[in-house]
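The other protein chains are all here in position, but one chain of the complex has been omitted.
Chain naming follows the written order as A, B and C, and within any one chain the residues start at number 1.
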Amino acid sequence: MAPLQCLTFRVPMDSPADVSGLAALFDCGALRPDEVAAVLGKTEGNGCVNDFSRGYATVSLRALLVERGLSPDQARRTPMVMSGGVEGGLSPHFVVFATRPAGKPDGEAALAIGVALTRVFEATEVGRMAQVLETARAVRAAMASAAIHSVADVHLVQIKCPLLTQHKLNLAHGRGLAAVTDDTYASMGFSRGASALGVALALEEIEEAALSDAAVCREFGLWSGRASASAGSELDHSEIIVLGNSHAWAGPDQIQHAVMRDGIDVGAVHDILGTFGITPRRQLDEAQMGRIKAVIAKAEPSRDGRIRNSRHIMWDDSDINPTRHARALVGGVLASVIGCTDLFVSGGAEHQGPDGGGPIAIIASRPPA
Amino acid sequence: MAPLQCLTFRVPMDSPADVSGLAALFDCGALRPDEVAAVLGKTEGNGCVNDFSRGYATVSLRALLVERGLSPDQARRTPMVMSGGVEGGLSPHFVVFATRPAGKPDGEAALAIGVALTRVFEATEVGRMAQVLETARAVRAAMASAAIHSVADVHLVQIKCPLLTQHKLNLAHGRGLAAVTDDTYASMGFSRGASALGVALALEEIEEAALSDAAVCREFGLWSGRASASAGSELDHSEIIVLGNSHAWAGPDQIQHAVMRDGIDVGAVHDILGTFGITPRRQLDEAQMGRIKAVIAKAEPSRDGRIRNSRHIMWDDSDINPTRHARALVGGVLASVIGCTDLFVSGGAEHQGPDGGGPIAIIASRPPA
Amino acid sequence: MAPLQCLTFRVPMDSPADVSGLAALFDCGALRPDEVAAVLGKTEGNGCVNDFSRGYATVSLRALLVERGLSPDQARRTPMVMSGGVEGGLSPHFVVFATRPAGKPDGEAALAIGVALTRVFEATEVGRMAQVLETARAVRAAMASAAIHSVADVHLVQIKCPLLTQHKLNLAHGRGLAAVTDDTYASMGFSRGASALGVALALEEIEEAALSDAAVCREFGLWSGRASASAGSELDHSEIIVLGNSHAWAGPDQIQHAVMRDGIDVGAVHDILGTFGITPRRQLDEAQMGRIKAVIAKAEPSRDGRIRNSRHIMWDDSDINPTRHARALVGGVLASVIGCTDLFVSGGAEHQGPDGGGPIAIIASRPPA
Partner (left out) sequence: MAPLQCLTFRVPMDSPADVSGLAALFDCGALRPDEVAAVLGKTEGNGCVNDFSRGYATVSLRALLVERGLSPDQARRTPMVMSGGVEGGLSPHFVVFATRPAGKPDGEAALAIGVALTRVFEATEVGRMAQVLETARAVRAAMASAAIHSVADVHLVQIKCPLLTQHKLNLAHGRGLAAVTDDTYASMGFSRGASALGVALALEEIEEAALSDAAVCREFGLWSGRASASAGSELDHSEIIVLGNSHAWAGPDQIQHAVMRDGIDVGAVHDILGTFGITPRRQLDEAQMGRIKAVIAKAEPSRDGRIRNSRHIMWDDSDINPTRHARALVGGVLASVIGCTDLFVSGGAEHQGPDGGGPIAIIASRPPA
């Protein structure tokens, strides 16, 4: 593969339909539509079943790409992983990944990206081994497309996976088939969980023998430290984005990751910053913040209803969904150190990190030599 | 006044009716019912108009005090400032302040507490100068009762103030009277705002000439750096708790405060910790955490919808009230440094700190000599 | 048994703590505290897990009874079935049932009431046969206490049953035990469902052989047309109120019931009104309304997401719980005919009527001879 560079742009969003930030990047020449490799979006819906901000943003972005010259099919094949929910102080934004030909790599591993799609999942496959195995296959395909050859060089696998709507459930029931759950909200967790186990399998964090239908969303000791999955009603297959470092790529940026043990484990953030040679005094200063390209983290309520022995009420709150609380919490914890709020914190970390914690990855420029 | 010591206990709560933690303190002899001077509670309701967790907790606490020997009147006169809302990862808990005779003060100023009640407010007084002036009077009375003679020694004035329920509004309308607002939720802000201006007046942060009915919840350049007000439907007057340091008191603890400039201004926390000689590496370690007795902070969405130039959606979210988002955010920011979640973060910081920020106070033991 | 009369009072409520309506009945001599047999309350919380309006109302009512001369134990043994949720236009209110000695019955069956308590349920029993069987036993005991000898004379069995809080679940997990669900909100449905099956068993609507742990909240073809169950976190046992007609009782009132086939089956209401000789033209007129003492109904979203072939969104809404939508709908349907909004509509009708429908009972005075 000819050397490529992966660029990362953080673009604010005034509403799910607001693509003016990306349009401006096109207009000023910073980016060409055909260079867009994938988009992660933090949109302002509830992040749950009836969150239409995700689909609306996806449609709006794809319309922009077509307006700027991509074919409808090209636009449709560009992964758009929208994660709803900007609770607390999080800021709606897109993280746009672009690839372009680069000069000769400088000998340092650089940020690399690969994408793949799974096939469409049946309602009966969601949350079960069929989804796990197909996801693992697609992760390996995405790694190959990124020229990342060692699983150790993968630092984040971002997945957008489907959920079971009432409509899909009715169709399955009509054919006498049983889904893993009949609760649409619960199905989001199963889909994220199976996706994460697929990542763990592909990245050799877990052996296939340890996995089964029964393990999904039950054996939470099984987890990936690099999976980040979001479920949405706007698609029937999964979209996979693999991010890692590769000597086949060029450019100043790298990605690193760590695992938060719980929702307030700010030490994980410091660990990652340390790998970039960044030591915040209290909060990143302006120069340090300038080196940060994107922060991507998962958030989840601990199942025992405790954070370091103090009770949280996320599971008992029937007005605000647990994932909404968790995103707000982790958003605050990260903003405390990073000093900004356009952070990609997505909720629902089933099999993504330990109970109550989750993976976190940071893309930043390498320290000056 | 004979020397007193003010003790601070943080007590977890399993539900608004759970007073078993305080009962256990009584049972083990750590505390006597007649020593309870005031209680701050972070309860698990929505913190808005129809939050019954506050009244329920208050009733439950008072019933316990009566069961343990206080007269109903004594129980009723003990300030109980319940603040609803433990969004994000915050943990429901009580902060119990107790006073008891102490040996001779050791020459260092020690934590001191004073309480006072305002008279009952008419619906037409809430959010107006009548509430401001009466609050200021009561703050001065509470200072005197705490033997705090200089306003500089006051570090927090916690107030529980009334709101306008639909019932109170109807009564006022029936008499042809206009309240400051006809929106029950909005009335919470007006009541908190007038209370805070009353504190600012008493603490000489603002001159009376600068204040007027029209200034309340409009001229937000006027604020107190030490007021913390919560509104609730369960009372018609205000309860005032003044916390400061005084040479007339004994004991190992002190209180210090700072003002957060915005919702992610973690520097304010570090500033306070610094006055106690505490420098967290990433997060407080166990020994440092052992010195912290209580953390009390205000949270508020910035009015321009921005946090350091990134958009937040707190004002545009019609599913979750703005104060709920703000508490979640500030809770995460504080937990990031303090390393625990039983933090008293209350929402709605009108005239309490600058727009989008708010006062924060920490009670901790003085550094070992 | 010496002849008794069962009186029904509908009392408005300004907040969960407002017992002034009942106090006024005591004050004016309409009712004596020791005559109160049971209270149904429609309180203004969310009707879900973290609804503290139920417990708060119960505590407030019991405090009133004690203040008016009942012993704490008598007050505690008076069933208080609080059902949270007054969505749409429903009005918070209590339905107070009182019994007092009466003259000789006039030969017509009159409204009769019987109450009973179950034993405390373990977390592992909730939603399983243990709860079904113990509930059936208590229903039979309540029938006996009401001198209702035929199951055909029972028209409503109102039950307040426990739910699984996170705390109870943690205790069970700690002992290595599995509850029927680990989701606190879902546990409400299991508890209501097992309670309803217990009623169906006691009223001979279903044979015991048809029942099993696996049937609860799965085999929805099994249902009672006279059960109405509400779950709450404020109790660990169940409270049972049996309402029927008996020749052993005196008084002008009777109770009748029907089953709504779906959420908009207003025909069921007309059927019941017809048994009382009431035919509304468009809506009850004043004279007709004066004969209605109480309306008690269950509401539930249909599982297939449809009402007569049109889609509803109750299951897909992650902001408002399904039972909240269902109560609002049925409240509107009933108010349309009855012409008032202080109707006891409780949500979650698992095994209470057919899918999407539910039992409805009306207490009214018999037609003038």
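Everything that follows uses one rule, which is that contacts are C-beta pairs under 8 Å (C-beta built on N, C-alpha and C of every residue); 3 or more make two chains touch, one makes a residue touch a chain.
Treat the numbers as computed from the prediction; the structure is a model and nothing was measured.
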Which of B:N170, B:T279 or B:N309 touches the chain that is not shown? B:N170
Across C:P101, C:G267, C:G290 or C:P367, the one contacting the chain not displayed is C:G267
Thinking of the whole complex, not just what is shown, which of A:S91, A:S195 or A:S233 touches the missing chain? A:S233
Residues in subunit C touching the chain absent from view: 12-14, 44, 46, 86-93, 263-264, 266-267, 270, 282-283, 307-308, 310-314, 316-317, 319-320, 324-326, 328-337, 339-342
Suppose we count only contacts with the excluded chain; which residues of subunit B make the list? 46, 48-51, 165-167, 170, 173, 182-186, 303-305, 311, 313, 315-319, 321
Just the residue numbers, please: which parts of subunit A touch the chain that's not shown? 14-17, 44-45, 50, 52-53, 55-56, 59-60, 165, 167, 233-234, 319
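Convention: only the chains that are shown with their structure count from here on.
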Distance between chain centroids, defined by C-alpha means - subunit A, subunit C (Å): 46
Using the touch rule from the top of the page, what residues of subunit C touch 2 or more other chains? 50, 165, 167, 319
